[in-house]
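Here the complex is missing a single protein chain, while all its other protein chains stay put.
Chain IDs A, B and C follow the sequence of writing; residue 1 opens each chain.
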Amino acid sequence: MSETAARTLARMFERMSEVIEAEKDHLSELDGAVGDGDHGITMSIGFKAVTSALAGLDLDEASLSDVMSTAASGFLDAVGASTGPLYATGFRRAARVLTGRDRLDLAACRDMLTAIAEGIRERGKAQRGDKTMLDVWLPAAEAATAAVAHNLSKQDFWKAVETAAENGAAATATMIATKGRAARLRERSLGHPDPGAASAALLIKTIASLQF
Amino acid sequence: MSETAARTLARMFERMSEVIEAEKDHLSELDGAVGDGDHGITMSIGFKAVTSALAGLDLDEASLSDVMSTAASGFLDAVGASTGPLYATGFRRAARVLTGRDRLDLAACRDMLTAIAEGIRERGKAQRGDKTMLDVWLPAAEAATAAVAHNLSKQDFWKAVETAAENGAAATATMIATKGRAARLRERSLGHPDPGAASAALLIKTIASLQF
Amino acid sequence: MKKLINDPSTVVRDMLEGVVALSPSAVLLADENVVIRSGLPESGARKVAVLSGGGSGHEPAHAGYVGGGMLTAAVAGDVFTSPSTDAVLAGIRASAGPAGALVIVKNYTGDRLNFGLAAELARAEGIPVEIVVVADDVALKDTVPAERRRGIAGTLLVHKLAGAAAEQGLSLEEVARIARSAAENLSSMGISLGSCTLPSVGKPGYVLGEQEIEVGLGIHGEQGVRRMSIASADELTALVLQTIEADGKLKRDDRVVLLVNGLGSTPPMELSIVARSAVAYLEGMGVTVERAWAGTFLSALDMPGFSLSVMHVDDKALAFVDAPTGAGAWPRGG
Partner (left out) sequence: MKKLINDPSTVVRDMLEGVVALSPSAVLLADENVVIRSGLPESGARKVAVLSGGGSGHEPAHAGYVGGGMLTAAVAGDVFTSPSTDAVLAGIRASAGPAGALVIVKNYTGDRLNFGLAAELARAEGIPVEIVVVADDVALKDTVPAERRRGIAGTLLVHKLAGAAAEQGLSLEEVARIARSAAENLSSMGISLGSCTLPSVGKPGYVLGEQEIEVGLGIHGEQGVRRMSIASADELTALVLQTIEADGKLKRDDRVVLLVNGLGSTPPMELSIVARSAVAYLEGMGVTVERAWAGTFLSALDMPGFSLSVMHVDDKALAFVDAPTGAGAWPRGG
């Protein structure tokens, strides 16, 4: 059982990397409007580093937690953009919460999403409404928590998570940035979605599509 | 008698300053073709400094030598172009050769011209044909020496000196500069008269016109 | 773009190799863009390590300040890009021992996050680490809250004080306290006469008019508070110092040190003229200028312009300022 779950999680990162690759230019464009235009590049470098780190892992022996902490270290090889330490921290927290677990059931997925969101919050010291990726990860984690509490089906669980993420990303267009580079522009960031939120929604959509 | 001679010599410097002032732009233009375009300015500053230094001198008490050495010091106040130390040295040598003399006869004029030429040669280490002011002062001094040797009249003396100066200045247009800033241009200086030679010819013409 | 480089993609490594080739006091790690003070004793015998760094393009910061009595290590990112957490961690590991490390960070999100995470990872490995964030730029004082001010050239005064304190053998806690107090006593602001050109981009970030200057811009060419016409050195200097004054950081009888910084392509003649204006202004308002330096200390690639940094000092701080250092880019005299 442990084998399969670790492989599944590794596949999740591969798919994430593919999606980011496909949306790379679009993400950089979004960052061009409010930041320094490199978000597609930094995410691409980050997830490539993750998949190549995972390629070095013996997935027959590795635990879920091993996969997550390998992904975290891989992300740290990324060029020093804001996203590097944010996702690395998120993945580290997820590795911690997955320790000793060998099944990717809905409770594990809820805990994983929550750990990532908390890790990003802790590292970046941002709050909801600050126009960052947190405006996607937080509502997604909350939707997952509510879905488990209401005993939703797997399909409905992932539907709820994905919708929360998409709504969160869309909402950033109406926010004024107060964190990261976009913060220097303040009002000028109004009307533009946050690139980090957009990529976060893509990642969550990818996880949802795997229907663990 | 000493009074009159000193006054005459001081008047010579005044007239020189006036002539330089009138030809200032033209001299700078000549320098623009082969040098750094400031020869009119440096000569103007130099001779203004000379006349203002002489204004501080009691001409009823001063000797010919006093006038010359005051002119020399005055010239040293000039901005630091090549001409400053060249003329200052020339005038110092002239002051020395006029020491103890109180008449501006033709022998004194010959010695004065020769001393100026020698001072310039000594200071600048240039030779005839190097395309400098020396190509005017040297032939002028030689013409004066020959004129005295041949016992020429005052009028013929000054005619000979003036002609030698003018020919010397004209000849610099056919020379390649080897001294001063124009030397860096070498062949490119061919065809252009030397500004320092042109101003030297103007100065000698001014002396000649006074017919001491 | 005309730049004295080999390849836009190797500027950082080439530059660091040049820095260490010229500096007997620093070595470059083989696999990371980290410059370390040479001749460090073995881990157990080390004093508190003082680290700094950030994106490249700010030379001589930060590698130029590596040396006894100043930085123990400098971590260099790509041009105008924070170094990775890994690189920072490698720097901490290579330079710090049980006495710990003080990490001095300019207030940019990427730097705060990467240096912050590296510090946390180092702590998990048993190395005590303290972080000091420098946010000395007063230009945006009416635009952003104090904690979001940028870190600019004054940062190297924090390096100096922390490095001198560490060299004295003080504890990490003490060194951190001294660095924090330096950061709090510090105000800076810049004025640019033009933009800068990233080697990888090849053209300037923006173009100013023939007579136009940008007041209060950041060291990556970020927007300032306004554009205006070029004015005299006296006027521009007064403008900067008045902003610091209005921020409540400068008044009669203060004792300060002054840093006149060139942004990358400002000739020494102009920096001396600005320095004259700044000293005269400060002395005119009754401030004592204890030390003053002019030079290119923390640049923004090839940007023309200057910044002024003013730090309040007492006798103790001055002693740290005056303490000897082997860092190649720290100026003489003052």
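Heads up, the rule we're going with is that contacts are C-beta pairs under 8 Å (C-beta built on N, C-alpha and C of every residue); 3 or more make two chains touch, one makes a residue touch a chain.
None of the values given here were measured: they were computed from a predicted structure.
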Omitted chain's touching partners, listed by label: B, C
Which residue of B:128, B:159 or B:181 touches the chain not shown here: B:181
Selected from C:73, C:134, C:176 or C:193 as touching the chain missing from the view: C:193
Candidates C:115, C:306 or C:320 - the one touching the absent chain: C:306
Contact partner of the left-out chain, one of C:186, C:236, C:256 or C:321: C:236
Residue numbers in chain C that touch the chain omitted from display: 2-7, 11, 14-19, 21-25, 56-57, 59-60, 64, 67, 193-194, 210-211, 213, 230, 232-234, 236, 260, 264-277, 279-280, 292-294, 296, 299, 301-302, 304-306, 326-334
Chain B, residues in touch with the chain not shown (by the definition above): 36, 38, 76-82, 84-86, 88-89, 123-124, 178-181, 183-186
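Convention: only the chains that are shown with their structure count from here on.
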Whole-Å separation of chain centres (CA-atom averages), chain B against chain C: 58
Chain A-chain B separation of Cα centroids, rounded to whole Å: 87
Approximate Å spacing (C-alpha centroids) for the pair chain A, chain C: 34
In chain A, residues with contacts to at least two other chains: none
